[in-house]
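Sharing a structure with you now.
A single protein chain has been omitted from the complex, and every remaining protein chain is retained in its original position.
Per-chain residue numbering starts at 1, and chain names A and B are given in the order in which the chains are listed.
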Amino acid sequence: METRRLASAVATANRPALSTGVVEPGERRGPTSAAGRRASIEGTVLADRVYRWAVLAFALCIPLLLLVIFVEVGRAGWPALRQFGFAFLTTSVWDPVAGEFGAAPAIVGTILTSLIALLIATPLALGGAIFLSDFSPSWLRQPLSFLIDLLAAVPSVVYGLWGVFVLLPLLRETVMPFLRDTLHLGATPFFSGPAYGPSLLAAGLILSIMVLPYVAAVSREVLLAVPRAQREAALALGATRWETITGAVLPYARSGIIGGVILGLGRALGETMAVTMVIGNRHELSASLFAPGYTMASLIANEFTEATSDIHLSALMAVGFVLLLITLSVNGIARWLVWRTGGRRA
Amino acid sequence: MTDSATIDSTPRPSAARDAPTALETRRLHAWFGATAAVRDVTLGFPTQEVTAIIGPSGCGKSTLLRCLNRMHETVPLARVAGEVLFFGRDVYGPGVDPIALRRQVGMVFQRPTPFPTMSIRDNVAAGLRARPGERLGRREVDAVVERALRHAALWDEVKDRLGGSATGISGGQQQRLCIARALASEPQVLLLDEPTASLDPLSTQKVEELVYELRQSMTVVIVTHNMQQAARVSDRTVFMLAGEMIETADTGTMFTAPSDSRTEAYITGRFG
Partner (left out) sequence: MTTPVAAEHRHRARVRGRGLARRRGTSVTMIALTCVAAAIAIVPLLLIFGYLLREGAGALSVDFFTNMPRPVGETGGGMANAIVGTLILVGIASTVGLPVGIGAGLYLAEHGGTRVANLVRFLADVLNGLPSIVMGIFAWQFLVRPFGHFSALAGGAAIGAMMIPLVTRTTEEMVRTVPGSLREAALALGYPRWRTSLQIVLRTALGGIVTGVLVAVARVAGETAPLLFTAFGNQFWSTNVTEPIAALPLQVFVYAISPYDEWHAQAWAGALVLIALVLLISVLARVAVRARHGRPND
């Protein structure tokens, strides 16, 4: 009895008689019901509107943030850009004391180290991805993918630490002498000069390790997205397994893989900590990979807190702005290429 | 003319001659973009009776049902014209809150949709709303949950696991849970869109018995593609074809002596 009474009390509480616009059987429409009706309609619609505007506002934070970053960094770098003009990008004199700033070494260093990274990482990443997608035994696939992806989870500073204490000595004592003497590459300008360790080569090597998982992941996705029919058709025509890859799979996946490579490039361009720890941090335009150098990111990291004058700071900001422009364009191209082959975003 | 009250053993409040029917459509049209799904349907659903809507796939019966509780408009590019009267009041008229309407007109869908992150108890209570200014105490909610589960013939099966996940019970039980959830707020009308289409025969039977019982407390409209089901549970039947209402009659007459030839063709299985 008690339960039933409680239940019906709740039931009447749940029957929104007066507070809605819907009329109960037998209820007369009067001024009170009209007022109650209006309140609840407005209440619901208001909450819905608040929700819609709130999520829109949050979503618009993203374009807003990008815009603000662009504007602020550009504004801060503008004095230096205006003062030095286009020469900022081409001169190699960086003298805070004299107030002369040319970012060419940093820009060239960025491009060089990233290219080295890609040259080393791409065959390894692509080879590994091909192995994973087509030739690896199924029990190996997951663990191997996991390990390669794990490379991407290692923080940059840890790479740098390892680079300083493991890679640099290795380079100085083993690899560089090997390249210079055993392979006689020391005769070329690219491997000449003193080899103390910190160098463009070291930065390129570290970057290649950091970039590898990204190229591998995108390549893997894109290769897996190639329909089985392509592979089967090639095999049916008498191709060997390798010829299936080169003839049927790779051409299909080509733009996606290139997209992945360019994505890796984008990452390499912006890498800071590991690079600044192994590159030597010297404003020097040298043809030799054994020489220390700079990248835009490591330049900023190294000098920002010590910036002596306003123009010095502005020059660093300008370098940041140039880096921003370059990485945005590169990433944009990469995403477009990956999207074109239908590979999922990495 | 014998009074229906003396023939029927279940007591039914006799409908006053002038009281408005629970649901009624007047010249109802419904579109998805440019496609007309419901064309000019004028139809009454008698209070505290079960009305079945039958017809071949694509005839618009589900769309018609969804117009009754203003669910049709939740789909993009959906349009409605005409009137739907809920106890005499046009639900598409100015000042009517669709949300309040949906609390008075409950709906159960073809596939069971328990909320996966809620327990059985919380699922049933999901539709309960306190009056503004009041709070629902736990005991009151528990009482409502029990009542609704009993009403849906599910109480005995789940009473020891009310706190368990709602997805851990069988499909038939989940559908009855959804019915209990719709019943918890004691709607005046219950709309069922092919509720047993994805259930096994035993669960189907339980749901049909339930639907037959529900007429004592509410008006029921059930869309079904199963004519035998319509014959078993409904008092009146409506036949629809290509968006139009072809015929409506009490169930017995509809299945024994339909007046339209198209109805007869459908019922005898010549198409559909």
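We adopt the following convention: a contact is a pair of C-beta atoms (placed from the backbone, for glycine too) under 8 Å apart; a residue touches a chain by one contact, two chains touch by 3 or more.
All figures in this text were calculated on a predicted structure; none of them were measured in a lab.
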Residue, one of A:G99, A:P155 or A:P189, that touches the chain absent here: A:P155
Selected from B:R111, B:R150, B:H225 or B:R262 as touching the chain missing from the view: B:R111
Interface with the undisplayed chain - residues on chain B: 69, 71, 74, 99-103, 106-107, 109, 111, 113, 115-119, 126-127, 129, 163-166, 168, 178, 181-182, 185
Touch residues of chain A, complete complex, unshown partner: 44, 47-48, 50-52, 54-63, 65-66, 68-69, 72-73, 76, 123-128, 130-132, 135-136, 144, 147-148, 150-151, 153-162, 164-166, 209, 212, 216, 240-243, 245, 263, 266-267, 269-273, 277, 297, 300-301, 304-305, 316-317, 320, 323-324, 327-328, 331-332, 335, 345
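The rule is simple: only the chains that are shown with their structure count from here on.
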Rounded Å distance, chain A centre to chain B centre (Cα mean): 53
